[in-house]
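Can you keep this structure in mind? I'll have questions shortly.
For this depiction, one protein chain was excluded, whereas all remaining protein chains were kept in their positions.
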Amino acid sequence: MPKYGMVIDLNKCSSCQACVTACKIENNVQIVSEYDAQHGRAMFWMKMLTMEFEGDYPNIRPKTLPRNCMQCDEPSCIKVCPVRATYKNEVGIVAQIYPQCIGCRYCMANCPYTVKVFNWDRNEQPKEVEKCYDPDVSVRPKGVVEKCTFCIHRLQIASEKAKAEHRDMEPGDYVPACVETCPVDAISFGDLDDKKSEVSKESRDYRSFALLDELGTVPKVRYLNAIE
Amino acid sequence: MEMNRRDFAKLLGGSLIGFAVGGAGDALLKIPGMVVPLLYSGPHVETWKVTTCAKCPGKCGLRVRMIDKFPVQAFGNPLSPMNKGGICPMGLTSVENLYHPDRLTSPMKKVNGRFQEISYAEAYGILTNALSSNGKGKAAFVAQTDSAFMGGLIKQLMAGLESEKVVVDNFASSSSMPFDRAAADHPDFIDFESCDYIVNFGSQLTEISESPLYFSRSMNDFRAKRNEFSTFSPKLTPDAYKANRWVPVSPEFYVDVALGLAYVILTDGTYDKTFVGNEFKDFDGFKKLVMENYSPAAVESRTGVASKYLIETARKFANASAPVAYFDESILYSSSGMRNAYAVVALNALKGFAGYGKLKDRELPDFENKKENESPQSSWNSRMLIGDKDIKILMIYRSNFVFNSPGQDDLRKAISDIPMVISFSPFIDETSELADLIIPDHDDLEKLDAFSSTVTGAPVISTQQPVVKPFYSTVHTGDVIVSLIADLKLSKNWSCKKYEDYLQSYLKPVYKHGKGMLMNQQKPTGLEKSLHQAGWQMASYSSFDEFWQQMLKHGGWWDPFPQTSKYKPAVSLTVDHLTANGRGDQPGKNARGNSLKLNIFHRNFDYRGNMLRNPVLTEQFGMDKDVYYETWIEINPATAKRLSVGDRTKVKVKTGKGAFEAFVIYNPAVVPANIDVPFGLGHTASKKVYGVNPMQYSDAVFDEETGKPSLSETEVKIV
Amino acid sequence: MSYQDLHDEDEVLFRPIYESSRSFYIIVIVLTAVFLFGLGCYIRQLFYGLGATGMDEPVSWAFYIIDFVFFIGISHAGTLISAILRLSKAEWRRPITRMAEVITGIVLAIGGLHPVIDLGRPDRILHLFERGRLQSPLLWDLTSVTAYFTASTIYLYIPMIPDIALLRDRGGKLHNFYKILAWGYKGTPKQKHALERAINILMVMVIPIAISVHTIIAWIFGMTLQPGWHSTIFGPYFVVGAIYSGIAALVIVMIVFRKVYHFEDYLKEIHFKYLGTLLLVVSLLWTYFTFAEFLTTFYGHEPAEMRVFLYKFVGPYAPFFWLMVLCNFLMPVIVLSNKKTKTIKGILVASIGVVVGMWLERLIIIIPTLANPRLPYPTGMYTPSITEIGIAAAATSAFVLGFMGFSKLFPLISIWETKEGREHSVHEVSMRLKEYLPGKTEESRVEASVKAEI
Amino acid sequence: MKNKLVLLAIVIGFSAGVVVVNTAVDREEKFTQPIVFSHAIHAGKFRIPCMACHQNVMLGARASIPNIEVCGACHSTPMQKTPQELLVYKYVSEHKQIPWYNIYHVPDYVYFSHRRHVAIGKLNCKLCHGDMAALDSPPKTQFLQIKMQNCWNCHEKHHVTTDCSHCHR
Partner (left out) sequence: MKDRTIYLIQLMTLSFNWILAISVTLWFINLVVVANQVKDTQTASLWISILAITIFWILAGVLSYVFFSLHKYADEVK
């Protein structure tokens, strides 16, 4: 079984936020009302974070990074889920089962990366967005927690296609929407166990680091430091 | 047991209450919003169609995902040489425009200040009548299109109408303006392959440029080779923090900085002496001007740019084998507008434009006509509408210049004074709401068009095919203009009936020329490459019609192995260009006071004021700052403390044009003398208004030559 | 001894059951109105989603969880205190235990509902039973709260059986109701013996259950990786806090009902003095835990922890934090350690302070941590919405209503225990005291053997 | 006693309310298919394979109810001139889609793919849809109720994955 992982090269990333939009439209993530957005309920699975500013003005650089679900190998969210609505599946993706979730938000409280978002309100979308729903992904009702799933529906479709064509999955068959969209190919995606894959090479690069590595969550999303 | 009426009533009442409670309780478990209805119920057949994104000058290839023949998503086309599969937020959300409820569904005519739906025939009748009775010499056209073909068509129409009052607002043409005037023509591309140092004057290469996605990729390759680049800009935008050095400087001082760099190079004597000797006109006058006014110390005292950075940058620039001093449209947005651009052109000339390239092969018709179509023959700009009593008819194609320019009230008044204003906008926006007649254009996904570009160093023609049949009774503006030219007999030998014919007439030579390939496969490598260069082609088409159909299907044509050469212009630069003759400005006159300045900055989401009607983009606009649906200002914490303004609070920002409310964000990277405010929000014509349009509050100075406003020189106070 | 011949003095204990003043009905109507308002708020929340609350993206748990922890904390008033006092044979417990146990029962029911109110999808609550995952502390919590509720209800009920029997024997409207509940108790020695045996078993069982309940609630937070929560001390810290708020709530309830139902003869000043001393001890214990918790955080100086720490000490939550220190430490210690102020009024003031302070403590524990996630995220003051306040008000009024309702059905002070105390304890205690003293008397030995036979 | 009767009435009323609301909410829409289509004639008598009309079965997630074009391929001219066939012919000649009622609904949070089951899993259509070739008129109810338990049972029986994320999304 492959173990899917992602490496985001901060040296290449130009903070254009295409991954954020791609994620939003690929996964039918709810657009919340003006009131909700201003009260901290905007929903983004992929988010552009400004971590800190390095240096003093004018030799100052913000450290920005796109942050999606880290798809931890030792996820702290699944430990606390009382109903098995979130769990790690055989390919290492931490999946979220929306029809199972009771909305207790314990996983949100326990995620050190704050990647989980909650449907605080009824899903009432603008007309133009409703018509652009991705039919591969459900539209979550209110009251459930959701998060990045590495576009697991794309994995289903890709594996199905590969099986129908009587072949094995090939590296390029399944990539999440953010990876596909990234204009500068800053995000590489693939099988971490395959030592020859680009993502596994990059994850062992001297520049590579994981967010909050000290917590022992073993994220499968790693970053490559920017070269100064 | 006896039962009287009372008991019966009790029983009935009890059971009714029980029924109600039970029913309601059960219904509660099926609360609205708990279940979301099915997304689709059709057969769910998925198809993909290839087209080109027309949201910005980038000409990225798009793959549109269709479910049961309706577009649902758009992604980048991996075979397009412009974007290679990547796509920006604007392109990703292009489907939303198609379904937008605010789209105009039919031509509209203004009657007593209100728009009424009319038929296309009627609208076209009004248009032809107006143009034939009152058109010759009295019409003006403001267009915003990145298609050289559409731009050319518009110019042809205006030529027929004997009017020079036409502006095609096109990123490429704006940025090539100073090249056109200072030099013989302009370079086609930056030679990223050989260039090794870039000084960037204020352009947001990866966000707002001729092709943001191409530049993002090339800049990464450039940096991967450990090449350096420096950015002079008023704000630390995402582009600037990729630079090896960012030097904060206000746009009106670009001229000082560029000439300060030139000073160092001239004193070091490291400039390209043969080029300067042969090509640079009036070099001595230039040298004298620089030596007198632009010593690094003098520049530092005026601009605040440390002279050590100037010297360091200048030496790097001079020592590089192929340096580029890059600028684009944004350099014009200051009170020293054109002088900035000339100064950078002059700086490039000192090294002989070493990092720029030129396409050698000039057989391609489109690119031959490019200059004719795009270069500003007349120096008319939309600002000149104000006070021009001769204009009787104004036509506006997709440009929302009222929104994206300061001094809106003057423009609004000028437009309302014009007796006949015709807009071709598919939406009611701030500009088209002033029109008397709107003939809405198709949405980009319903439309046929083509774009040409040389920015990658390879000639590319990207085609936009109609992905869906038009939803409403909208009309392709190209078709309107083509039939206008035919009906009003504005051009001799006009044989086109539709815009498609017009496009084909331009693309036939490309077919005959025989080189290049369709965007249906990866760029050839190895043997294929050598075959290709030797002139062998694996054409998959045998006739022009087939070529045209294939081109539409695959998203375009390009020549992966063009013949290029170093760009060698004859620089006809005079000292007058750099001293802003006629304006009375002298070098160094733009001293900046101690007051706070409002710096309006653009983001990659919407720099033409058209895209932020898309819900996804609007929500995401301030996401990285965690501000939603409202205008924010970015302020240096030191400045904020001085003004006692708290982080994430609301303040009133006051300029000469009024005051607006904004949300404060501390940002240590902001120039202490500036308050940065993003452009994009505040669409007053849409149903729900989010935020404010900072342009409305800008006391901009307009550069007479370009008509571009200064965006960072408005004095501002925080109340 | 017959159950009909009652001591005349104890008649006052029955009075609340048979007599209700006008103010009683007014209070009931007002509280019912508040409760219905809260219910309306909840139904509105069901329709509009949790967006009706003031919670947002990083602060995903707020008022409901604070109330949950707080109410469950209060519940320790009861069973735990009465069990400990019973176990330690503190004779002054007799008039207190019943009230303490009632508080436990009612508050547990209310507090236990709070997580359900907090759920985004209460209609899917059955998923907990179908596919629950026992590794989740939430499920431990569900189990332990259920166990504690069952245990404390039984522990309330069994010592009440003799009193119910008394009520049954008095007859009246609810004769059948009491008859059912009295389980045929007639006061025979064997019955009494069985009862006492059961009480002893329960007494021993209830203490670990009660401690486990609050420890597990602490673990809900302590098991996470979040700064400010991930702490080993949390279990005992929460238990101490729970006992602390429990005693305070008990004191308030005792003082109020003593005044209203004229129990001055039963709840004497000495009871309050003892409870005041207990409160003082627990207050110091709580302060010690708080100090230990914050000192280690401060000394370790881990950045994420420090962000939370500073958020509490000098940041937006500083007013609440220092108010909590005032209410939970300074005020009780000053009031209770001074003889002049250690009057019933003083103890009441201190107790109200402690209840408020303990609520603030839950707030201080829960919100600053959530508002300061490890990765940069927008933080901001959490402000509760009208829905949350309404539901909190409804919960409080439900508690008061429940207590008032109980007082209309059963005596608030254990009659048989008082009687037993009057009849046996004086002698027993003096015997016990004599046993402590050096040189055992013959008399005591005889007494002891007699007692053993019984 | 009467009070108890009232209590009883409330209880009965309560349960009645639950039942009524439940049935009212879950009520299947009453419908008649526009045409009494006979699978028995098409699939039974003429042995037309399922995929001939439900063209998307092997290709995608949904089997697709045939378009009018599919009907029109054979019924471009009436063959037997039965009243039902004339009705079809009417739709064909007017190029209008037949407004079929869809009786199989899969909730959108469930990913069910016909290709996965038929093309890859090689399952017979009969397994879920019953012997359609024997039906003279269109079915009114689902043969195999679309319930998770039914999916689960079959997956367990055939040792196919029961990983939630394979179907839920």
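Here the chain labels run A, B, C and D in written order, and each chain numbers its own residues starting at 1.
We adopt the following convention: a residue touches a chain if its C-beta (ideal position, glycine included) is under 8 Å from a C-beta of that chain, and two chains touch if they have at least 3 such contacts.
The model shown is predicted, which means the values in this text are computed figures rather than measured ones.
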Residue, one of C:29, C:201, C:334 or C:426, that touches the chain absent here: C:201
Contact residue for the chain not shown (choose from C:21, C:150, C:296 or C:430): C:150
Given C:173, C:190 or C:339, the one touching the chain that is not displayed: C:190
Contact footprint on subunit C, counting only the chain that is left out: 1, 129-135, 140, 143, 146-147, 150-151, 154, 158, 161, 176, 179-180, 183-191, 194-195, 197-198, 201-202, 205, 209
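Note that in this section only the chains that are shown with their structure count from here on.
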Inter-chain centre distance, subunit A versus subunit C - centres from mean C-alpha coordinates, in Å: 44
Whole-Å gap separating subunit B and subunit D, where each centre is the average of the chain's CA atoms: 51
Separation of subunit B from subunit C, taking each centre as the mean of its C-alpha atoms, in whole Å: 66
Contacts with two or more other chains, residues of subunit B listed in rising order: 30, 32-34, 36, 39, 44, 626
Numbers and ranges of subunit A residues touching at least 2 other chains: 40, 42, 49-50, 84, 100, 122, 135, 138-139, 142-143
Complex interface listing, subunit A residues touching subunit B: 11-12, 14-18, 20-22, 24-26, 31-32, 34, 37-38, 40, 42, 44, 47-50, 53, 57-62, 64, 122-123, 125-129, 131-135, 138-143, 177, 180-185, 227
Footprint of subunit D on subunit B - complex, ascending: 1, 7, 10-12, 14-27, 30, 36, 38-39, 41, 43-46
Residues of subunit D that touch subunit B when the two form their complex: 1-2, 5-7, 9-18, 20-22, 25, 56, 60-62, 64-65, 67, 102, 105, 107-108
